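One protein chain is absent from this view; the other protein chains keep their places.
Take a look at subunit A:
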Amino acid sequence: MSHQTPLGTSVPHTSCLDLWREKNDQLVRQAKVAQDSGLSLRRQQLAQDALEGFRGLLHSLRGLPAAVPVLPLELTVTCNFITLKASLAQGFTEDQAQDIQQGLERGVPQTRSTFVTFGLLQKEKSRDEVPTSAVCLSSTVLETQKKLGPRLECGLRGLWDSVLHYSTLLLEVLPALHHLAGLQAAIWLSTDCLGDLTFLLQTLNGNQSEASENLLLLLKTWSPPAEESDVPLTLQDARGLRDILLTASAYRQGLQELITGSLPRALSSLQEAASGLCSRPVLVQVYTALGTCLRKMGNPQRALLYLAAALKGGSTCGPPLLEASRLYRQLGNTAAELESLELLVEALNVTHSFEAPQLLIEVELLLPRPHPASPLHCGTQSQAKYLLASRCLQVGRAEDAAEHYLDLLALVLDGSESKFFPPPSPPGPCMPEVFLEAAAALIQAGRAQDALTVCEELLSRTSSLLPKMPQLREDARKGTKESPHCPSWVSATYLLQGQAWVQLGAPKEAISEFSRCLELLFRTTPKDEEQGPASNGEKECISDVALQQLRAAALISRGLQWVTIGQDTKALQDFLLSVQMCPGYQDASFHLLQTLRRMDRRHEATALWWRLKAQTELPQENAAWSLPLYLETYLDWIHSPDRETLLEEFQTSLPEPPDL
């Protein structure tokens, strides 16, 4: 109260100040009661009421001209208000930044004028210097206030600079100001304004470590002044906030470094985060990230230790299980990999109990929004199921794969009761492809009839979207150049249906399906991609290369069926076409060679043999493109089994090698 006289401003009556302070303390206690009451509705209401109370209190406090004796209380109420608001909304918004700005703007003139008064009283000779600097400051503050509308951040930075610069003389304001600075740091951390954050921390540390740009170091050096016992109550004290900030920024930094690939630094940052103060779910995340980091650094055993620790940690065991499956895959331990995936599916089946968040600023609030590309993204149960099914198919466990695919389809197609959702299309395959993979797995597992059912289901569900078959035939008869666009997965469905018939031993049906497939495939021209966004928006799930392969596969399949029913001429035609279609694809050539040999067309066979021999001597160009899984599986089926022996046999049967 010693500044009352020199200031000459109207300071409210002491009892009024006490009243407000009492109100603040009561609201803080109410929020803590809300925190502890488990009943979610009552808790929500209590917390909401407390928030409104703080808002009203702040309103009353701001109704008076700002004065130094009231300032600590006002800043504390602002801090409590922001803390409660952010924790209720589970995130920071621009509102909070504005709240801070308003608090500062009220603080600035006060701290400045007090400072001026101080200066005048303390040193007579400094009379000439202080007012000029004060005038400069006031003009800059006014300018910043004018500019604040659009460029809030820049202005906030300036405000902080001036406030902290002048408030070092006002000891009673300092704790509350540091608390507010902590909240500002939280906002800047959560919005990734690291430049501003570094600047703020440097200013808070008194610029003594100006050279240091290291955020973690700055946070560690920052020690908010200890709160005395007689200050107004706070929901969260500045030191606690500092610890939260330290953990959150260490984790953020570690995750960032993990994604960008600077692994040793990521490891140290993450270890810093793991040693900090955080809740169990966050600890699970940190341990999982550590596991990922160590796996990438080539330390699978240490990674496993961390993952085990993460699994012990708590209810959210999705990410560590997914990470474990990646680890086992890297180690080549297929059984363990599939087992962890199965566990992952189980784990994701459990609904998370709706846990009420704390009414404090927590580490979770300051973490970036999980991105699908993040190593910690584990998706939903159906996504995990899909991963499991496709891995089974890839490693050759066809039976398991078929079962998992059928489970997955049941899961996503089951109408209203379905609790979990299909894989979102960008990272995974689109829904029709999942059906196709299921059909392929069923065929692989020898369940051709089931595969046919799956294919029919797919076609019937999308029938309204497809051009009608009679219409297609009509078009073909009329010979119109323009033909309706048909997605490639429709052709692929016919292809798989044909293969199912092959397995069932019905070559006629198979040939008819393959013909339908080819008919559609040769209509599908890539020019359809120019369709605007207003069209059905279904982007083609398949690349040009895959389309070529699909055509070749269909031709070869039909050729093989012609062979089966003894129509070698037609088979030859198809094999020739497929070789033309896809010259780099050797299986077609081998099938052609075999047919030519069987038909005893030696000249052509010899020419083809030479060509093939030259090709095999060349370094086999690896298929860099990724084919859809169902197509890969399909190509395995029509792979000619013993190429080498065929070549050998042919060579011996040749009369004499022509001289070069």
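Operating definition for what follows: a contact is a pair of C-beta atoms (placed from the backbone, for glycine too) under 8 Å apart; a residue touches a chain by one contact, two chains touch by 3 or more; residues count from 1.
Note that contacts and distances are computed from a predicted model.
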{"item": "Chain not displayed: protein name in its UniProt record (\"Large ribosomal subunit protein mL53\", \"DNA replication complex GINS protein PSF2\", \"Translation initiation factor eIF2B subunit alpha\" or \"FA core complex associated protein 100\")", "value": "\"FA core complex associated protein 100\""}
{"item": "Sole residue of A:Arg62, A:His377, A:Lys570 or A:Arg611 that reaches the chain not shown, by the stated touch rule", "value": "A:His377"}
{"item": "Touch with the omitted chain, as defined above, among A:Met431, A:Ala445 or A:Leu608", "value": "A:Met431"}
{"item": "Residue, one of A:Gly318, A:Gly498 or A:Pro628, that touches the chain absent here", "value": "A:Gly318"}
{"item": "Of A:Ala336, A:Val412 or A:Leu646, the one touching the omitted chain in the full complex", "value": "A:Val412"}
{"item": "Positions on subunit A where the hidden chain makes contact", "value": "40-41, 44-45, 48, 93-95, 98-99, 281, 316, 318-319, 351-354, 369-372, 376-380, 412-413, 415-416, 418-419, 421-422, 424-426, 430-432, 435, 458, 461-462, 464-465, 467, 471, 475, 482-485, 487, 528, 531, 534-538"}
